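Here the structure is laid out as structure tokens; the discussion comes afterwards.
A single protein chain has been omitted; all remaining protein chains appear in their positions.
Labels run A, B and C following the written order; every chain starts at residue 1.
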Amino acid sequence: MAGTEDLDLRRAGLAGRYLQVRALTEALAAPLSPEDQTIQTMPDVSPTKWHRGHTSWFFETFLLEPSLTGYRACHPAYAYIFNSYYEAVGARHPRAERGLVSRPGAGDVGRYRAHVDEAMDRLLGADLAADVLDLVDLGLNHEQQHQELLLMDIKHVLSKNPLRPAYRDASADAGPFQPAPTQPASAQPASAQPASGEVAKPGWIEHQGGTVEVGHAGNRFGYDNEFPRHLAHLVPFALADRTVTCGEWLAFMDDGGYARSDLWLSDGWAVVQAEHRTAPLYWSTGPDGEPDDWRVFGLGGDQPVDPTEPVCHVDYYEADAFARWSGARLPTETEWETVAAESPVDGNLLEPVPTGRDPGSPDGSAPHPVGSADGGRQLFGDVWEWTASAYSPYPGFRPAAGAVGEYNGKFMVNQYVLRGGSCATPTDHIRSTYRNFFPAGARWAFSGVRLARDL
Amino acid sequence: MAGTEDLDLRRAGLAGRYLQVRALTEALAAPLSPEDQTIQTMPDVSPTKWHRGHTSWFFETFLLEPSLTGYRACHPAYAYIFNSYYEAVGARHPRAERGLVSRPGAGDVGRYRAHVDEAMDRLLGADLAADVLDLVDLGLNHEQQHQELLLMDIKHVLSKNPLRPAYRDASADAGPFQPAPTQPASAQPASAQPASGEVAKPGWIEHQGGTVEVGHAGNRFGYDNEFPRHLAHLVPFALADRTVTCGEWLAFMDDGGYARSDLWLSDGWAVVQAEHRTAPLYWSTGPDGEPDDWRVFGLGGDQPVDPTEPVCHVDYYEADAFARWSGARLPTETEWETVAAESPVDGNLLEPVPTGRDPGSPDGSAPHPVGSADGGRQLFGDVWEWTASAYSPYPGFRPAAGAVGEYNGKFMVNQYVLRGGSCATPTDHIRSTYRNFFPAGARWAFSGVRLARDL
Amino acid sequence: MAGTEDLDLRRAGLAGRYLQVRALTEALAAPLSPEDQTIQTMPDVSPTKWHRGHTSWFFETFLLEPSLTGYRACHPAYAYIFNSYYEAVGARHPRAERGLVSRPGAGDVGRYRAHVDEAMDRLLGADLAADVLDLVDLGLNHEQQHQELLLMDIKHVLSKNPLRPAYRDASADAGPFQPAPTQPASAQPASAQPASGEVAKPGWIEHQGGTVEVGHAGNRFGYDNEFPRHLAHLVPFALADRTVTCGEWLAFMDDGGYARSDLWLSDGWAVVQAEHRTAPLYWSTGPDGEPDDWRVFGLGGDQPVDPTEPVCHVDYYEADAFARWSGARLPTETEWETVAAESPVDGNLLEPVPTGRDPGSPDGSAPHPVGSADGGRQLFGDVWEWTASAYSPYPGFRPAAGAVGEYNGKFMVNQYVLRGGSCATPTDHIRSTYRNFFPAGARWAFSGVRLARDL
Partner (left out) sequence: MAGTEDLDLRRAGLAGRYLQVRALTEALAAPLSPEDQTIQTMPDVSPTKWHRGHTSWFFETFLLEPSLTGYRACHPAYAYIFNSYYEAVGARHPRAERGLVSRPGAGDVGRYRAHVDEAMDRLLGADLAADVLDLVDLGLNHEQQHQELLLMDIKHVLSKNPLRPAYRDASADAGPFQPAPTQPASAQPASAQPASGEVAKPGWIEHQGGTVEVGHAGNRFGYDNEFPRHLAHLVPFALADRTVTCGEWLAFMDDGGYARSDLWLSDGWAVVQAEHRTAPLYWSTGPDGEPDDWRVFGLGGDQPVDPTEPVCHVDYYEADAFARWSGARLPTETEWETVAAESPVDGNLLEPVPTGRDPGSPDGSAPHPVGSADGGRQLFGDVWEWTASAYSPYPGFRPAAGAVGEYNGKFMVNQYVLRGGSCATPTDHIRSTYRNFFPAGARWAFSGVRLARDL
């Protein structure tokens, strides 16, 4: 049990952190026009202004309404409009229709955020109990998750615009216009440019296996899905010391990677054929489909593929097929965590807002995977790393109590675990025990590949 | 052949009309926020800012680029983004994805309109030949059609908002919030409120049949689909002297209208069952589904159903079923036109912008069908009237030359003709020979029913 | 009013005709295995054994149960299984699931037919009133319609078999095996073989227009949709004196017919693109897709396209596009009927069963359009001819009384009229006033094209 002094310290820390986290969300939305913030391009994507409202609703619903005396909700409809998936707290607007709601507009959502922030300021000034502080901590971690989702989603939104505009540039005056191909890139020959600018082959981090202990040890914030810490048995294995690059992916494509059924899981092969896939999401060839002209759309706009960068926006099927082609396999999450537990949490992550600068990568550019510049293992940041592990409860798992118990547990089916965070993950949000998860066919996350093999 | 003097007169008239028509479009968009103007709720619906851009593209493509020396397109991508369906003038953005384009934004589109208007001002100052003036006339009529589409479409957009906001009120502070029912209204009992405020039974306008002449006589603007004027043979018939009211529709509902297969065309019955229809589009019951509490969403917001108003937003199947239930039938377009040719073009239509007032009905309210106040026949305005006639070419029909030949002819299949204009049709856009058309299952137009019968 | 003697004559005639019509159905099913008779390849297609049962159900429901004292239904479930679309006579098995019912089997259905035939024999031996005789007549015409449907449907079923077997040959030992292309024929170049074996250009049958009278005159059997006879006005026109040939269609294809949007109705162009159409239904190229190797699947198996044959299995969109490409148009049904009323009802129609021979064309081969051998106008038989006329009620149309009133009227929307019968239409079933109808996109009927033009 924490003493009063500890609680005081924690209260003080959370109030400051609240301001910082909330400010980053607004900074991330700042370059976006009201129109940008309104659009939903697929059911998985939410509009920017919805993310801004939903994260406020979380504080309103789980903190202000139960714990701040006299709190008055900003608008009677917002509980309906901004609930995401919490069945226990009432009806909600259908997820796939978030892009059909023009009002409240971006400005109204800004007023909603201010309304919540003002009330949270009052709440955080009180002597909050530990369980309320826990919920504040959860709310801030929740908002950090949505910061990454906001970036993933607006990238998808902008990618559907025939102008292929950059995230920071809300004017329509993009560069020379080229209509986005109406045919899938598959119409293009699958050969790839000569891999100039190649990086060296990866090294291997070896582990001798045996009984290991994984899961959150409990002395800092963690999601319920990271608990309990438990034993597992590993056979000897090795992890690559960096993630797969675009140059390596071009070699896979050049070798018929998307045309050879023997490399693919059956479900993956069905997707490749149904969607006529020939490359990662956001890759396209130029207007004439020259084989040496692959381009990739990013938050900074459309650019030639850089062979030295980590490949990104591949799904589990692609990650698995690439690993098979390489004579390797994907790591399990236990393997990954065992190795990552030894590494410092450092890398190409989303920085908090520096004064007078836009948020983004350390150098101020829009978030984009760049690869490890130094000799690090790149375990944190750049791209989330698909593991071979289905998202399941740890032995002895117990969901959090109350409505927030819906946070993680009910998604533990038909998903695969990714580890390590990406260039769009806030710096102080990631750790070695962190379990992200997506369905096998999802590609719009900043997801890449690290290889593993048996020793 | 028109003399020079006639052309001068025509030039002068078109320049003034150009300004007036273009201003009405902007006035109609003025109450809408950038977010409102961005959303597309179904493939048939286009965003407001797309309508504003597309009507400008029409002038740019068919007038400015061919006929104004030195004209420079506003943006290289707009020809792609704002083409609707003209195959002959190049590739275009997919219709169903118009709502995925945040940029150009509403402000950018305003600048596009100004760019086109400035150039059109120069063009219209020149001594334009008659065929160019014809295209200006077509462009203005085209824009008037899109004024009605803009209103139909934004009504659909706002209807999907759980706040059910009124067209003119872009703030989120609507009245007491009631989430829109997630179940179709069909879950409600189909009985209806006591038809207080009933209107008198309709009278019948009789016609003795025989050989008649219909189609455009050619001395004013008309679309190609109104030509040529031609003979037809009619049997003796009568038309009701007004359209069907909401009170009559409630009686139809009360009599099991939506539950009796014998009243319906086979395709219509399939739609009723698949969509669980129990009422016209935009009708709903209150939160508790009391049988005497039908409400209707309109551009002025959600209101109780007024039994004296014309029923609106019914499709061909509903119109046909109601007519069968009434022991009557729908009129053919030849019957309708033969009667309407004798009537003045007057009614509840969309007025041009009065100074200092918003556009809309004569009294300044948002466009909404209200029914004939006086003893008129209500043939023009209020609601488009479904006819029993499939949309087909008249004998000897020839599409207009050039790309604008795609304007009408290529839609002459799988559609039914509606006549008479609605409360959202600009006053000077309608005439007795005007042929509007929609698929049998479309309900988002301002469409209603006039009965006919054999004598 | 018919005298007793007339009724006696009519009774005698119907009893004989009953046996003949019923026997033809069984003769048409005879070459088909139980497995063949079970399959449904799309919702529009019904299994052969269902057709055999449904036509018996019609007599059971509309004749035996109301009019034969003591009649006992063959099986309590058959009323549910074999009702097609008559809402008034109770629930029915969903149309799209007819192919999911293995029992009753083909043999059970044979016993059902015998049960009904035995009872009908008793009924037809009684002194039936005129209205009952009318229903017998309707039942026989109904069964003749299903004879054509049976042939259309089994052709579709067999076309989906990778063996492409012929209708009469139930063994699997077909010719050299070539898997059916899994890609649409569209993958093939759209050029066409040199039109060797061309037929002469069509002549034109001219008509000077004016007021004409069309519709059934009433002295023989006719469906309700052929009534009442009425006046119409025609402009001067001409009809081609034969239908379009495969050779002419190859020329259309060779000229980019399936690749030029300007030739197509908007809905048709959407279908061409969505289904990657490049040729009529049942046409395919050989394994290597040689441009001069178009083949067509028919009830006699897979054959090279014969340029002199009438083109068949095209839909309204294709017929309309071909006509536009030809500088012509489709005839209206009034035009067609006005010309056909002058012609003898003769042509390549489905013959009744000759002794010891299979049913089919006059020469005993499987039904297939062959074109007029002599100088006739080919108005009857070979292929149904698409008209430009939407399927609508004639002025003053009244549906038949009772449940059989659902026979025609409720389908009078979203369909187009075809005239003249085909090689699969029983010889004594067709007449100049006969109105067949299908949706614009249907191709599995034996449907072809006759051109018309204004004079």
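Everything below uses one rule, namely that contacts are C-beta pairs under 8 Å (C-beta built on N, C-alpha and C of every residue); 3 or more make two chains touch, one makes a residue touch a chain.
Everything quoted here is computed from the prediction, not taken from an experiment.
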Omitted chain - touching chains that are shown: A, C
Candidates C:38, C:84, C:278 or C:447 - the one touching the absent chain: C:38
Option touching the unshown chain, where C:7, C:27, C:101 or C:133 are the choices: C:101
Residues of chain C (touch criterion as defined above) contacting the omitted chain: 33-39, 41, 49, 75-77, 80-81, 91, 93-94, 97, 99-106, 108, 157-158, 160-163, 165, 170-174, 176-177, 179, 182
Those residues of chain A which, in the complete complex, touch the missing chain: 85, 87-88, 211, 230-235, 261-262, 264-269, 316-317, 320, 388-390, 392-393, 395-396, 410-414, 440, 454
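Here is the rule we go by: only the chains that are shown with their structure count from here on.
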Most central chain, judged by mean C-alpha position against the global CA mean: B
Euclidean distance of C-alpha centroids - chain A vs chain C, Å: 58
Where chain A and chain B are represented by their mean Cα positions, the distance between them in whole Å: 45
Rounded Å distance between chain B and chain C, as computed from the means of their C-alpha atoms: 39
Overlap residues in chain A, where contacts from two or more other chains coincide: none
